[in-house]
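As you look at this complex, bear in mind that one protein chain is not there, while each of the others sits in place.
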Amino acid sequence: MRTKPERQAAWLMVLPVVLVVAFSGVVPLMTVVNYSVQDILDVDTRFFVGFDWYRDALRDVRLHEALWRQLVFSFTALAIELPLGILVARCLPRQGRAASLLLVLCAIPLLVPLNVVGTIWQIFARGDIGMLGAAINGLGIDYNYTREPLHAWMTLVAMDVWHWTSLVVLLGFAGLSSIPPAYYQAADLDGAGRWQVFRHVELPHLRAVLLIAVLLRLMDSLMIYTEPFVLTGGGPGNTTTFLSQHLATIAVGQFDLGPAAAFSVIYFLLILLLCWLFHTLVVAGAERDDA
Amino acid sequence: MLELTDVRLQPHTPPMNAMLGGGEIHVVLGANRSGKTLLARCLAGLASCASGTVRLDGTDITRLDAGRRPVALVNQAFVNYPAWTVRDNLVSPLHARGVSRAERQHRAMQLARQLGLQALLHRYPHELSGGQQQRLAIGRALAKDARVLVMDEPLVNLDYKLRESLREELRGLLAETGAVVVYTTTDPGDAFSLASHVVLFAGHAIVQTGAPMDVYRHPVNFVAAALMSEPTVNRHQVRGEVWALRPEHVRLARPKDAPAREFGLRVEEVETNGAHTFVHGSVHEESWVVKLDGMAALPPGEQVPVYARERDILRFPNGAG
Partner (left out) sequence: MRASGTSCVFPTVRGSVASVQLEDVTFRYPGATADTLQTLSLVVGNGTTHALLGGSGAGKTTVLNLLSGLLQPTGGRILMDGHDIGGLPAARRNVTQVFQFPVLYPAMTVLENLCFPLRNRKWKPAAARERALAMAEELDVSPLLDRRPSTLTLFERQLVAIGRALVRPDVGLVLLDEPLTAVQPELKWRLRRALRRVQRDLGVTMVYVTHDQTEALTFAERVSVMHDGRILQTASPVDVHDEPAHEFVGYFIGSPGMNLLEARVESGMVYVAGTRVGGTVLADGDYRMGFRAQWAAVADAGLPASVRGVRYDGVVDDSPVGVLRATVADKEVYVRHAGLAPDGPMHLRVNRFILFREGWRAN
């Protein structure tokens, strides 16, 4: 089909966005790549070191540990948030005033700024004055997230679940609302049980929405920084130090710009790789099924 | 006058040439997915055709934006402004044209009266029935006073009875506008009851044009014969020729006044709607349907002789469509 002149004008409209993305995304990224191949002693003294920083970073035990913790954290959070979110979405009424009210209530955690979430939980989980911490201690369980790594982990996961399950609930609710009532009626007449309705009617219709939910939550949790920083500061010890915080420690704490830059590039590639894997294995697979 | 010169909807579809006069209703009759909607969108300026020229009263409008074309479009879906009342929906196209305030009120009231919406002026679209919503959409299109009015299967989503009555009303309304009306449909009944000029459409191109009765009597090929037949046309293959027999031309008794041909119809199903009986069956492996007046009982599963007058049989050379 021949392109109309108006269509070319449309490209011009997109140009500003392209420029903004270039300056905000690509240029800084290239700067980081530039840093990652140099040893920078001060502003005027820098040497080209090739891939040395990359080699060091890949051999860095602390990075391995942070990466491992990161993956465990991300998948744990996902494994809880996804089923929980769908469960909550299923329990919500489909329409009416109650539905709107509950949805708004659900969405509240999403509106809280990240550092405020950290602060809320930092106080909430404190053994002495925090409601949660004090309550647990009151039950006779010795709970202290600043001292016990396990407690710190559980608190972090609980915080993430509190913060982000709503997103899955909202997406799931949208997906469930789009299922025509005839499907439920047919399943009822076919003698399908609750589980079968979920498995054969709801889940297939939710697939597209769930893929988006998984992708969003995976990317987001891999980049988590503010909340654990505020809540545990990576401690006790390094037990809750995730990739981004490890990076901040090198870059800002120790001001090792070269290694930090190399690490950044690896970090970036890692997230890219995971998302690509997810896309090719799950999303493209799903599309193939449809074709 | 809307003039299509060598218009191709897609790069490899045949070119179309047509002169569509003002004050006439041109019914574009084609099967589903034959490209009717694409044609409608091209005329409205919402899609571009692959090549060719569209002229309106001599002016080339091929590359003109939808917003600048003097064209109004009515869709299958009932498209109105949901946040506006019926009155505001009718006034808005007038407002956009810069019609004076008094004139706007007058014209909106007039349209509402013509479309039977005068009692509903302060309702919102979602408070209207499907038929009323589509009336409003038609009213908005008429309010534009466009020189071309494109209607893409406007009645397809309405109840059967509503469709019938709105179609009757439309004929009068559309004739008054003086615009070039292009009305797409799959129903030959629409062509017979609305059209002053029929455009048979298949494979993204025009097959035949003409007055409804001419197109019915003298189809240029089998496809044209099938399009103008309700529910479909019967096919019979003979050496070198394809015959098309309209359901109403096949009968159970041998005609006495004219030479006729006999076929063996294996009856599969007999359906009636009170006024007519449709006998579905097969002749030489081809699906046939016979339309009889009134009620008739035929035994399913048996072979019965049916007859068609020689001069009712439409004969086409093999391979021509």
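Letters A and B name the chains as they come in the text, with residue numbers starting at 1 for each one.
Keep this in mind: contacts are C-beta pairs under 8 Å (C-beta built on N, C-alpha and C of every residue); 3 or more make two chains touch, one makes a residue touch a chain.
Please read these numbers as outputs of a predicted model, since none were measured by experiment.
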{"item": "Per the touch definition above, residue among B:R63, B:H95, B:R217 or B:R254 touching the missing chain", "value": "B:R217"}
{"item": "Touch with the omitted chain, as defined above, among B:R41, B:R69, B:R87 or B:R246", "value": "B:R246"}
{"item": "Contacting the left-out chain in the complete assembly, out of A:R46, A:R90 or A:H205", "value": "A:H205"}
{"item": "Contact residue for the chain not shown (choose from B:E103, B:E176 or B:E269)", "value": "B:E269"}
{"item": "Positions on chain A where the hidden chain makes contact", "value": "180, 182-183, 185-186, 188-193, 196, 200-201, 203-205, 289-291"}
{"item": "Touching residues on chain B - with respect to the absent chain", "value": "31-32, 129-130, 159-162, 164, 186-189, 192-193, 212-213, 216-217, 230-232, 246, 248-249, 255, 268-269, 271-275, 278, 280, 289, 295, 309, 311"}
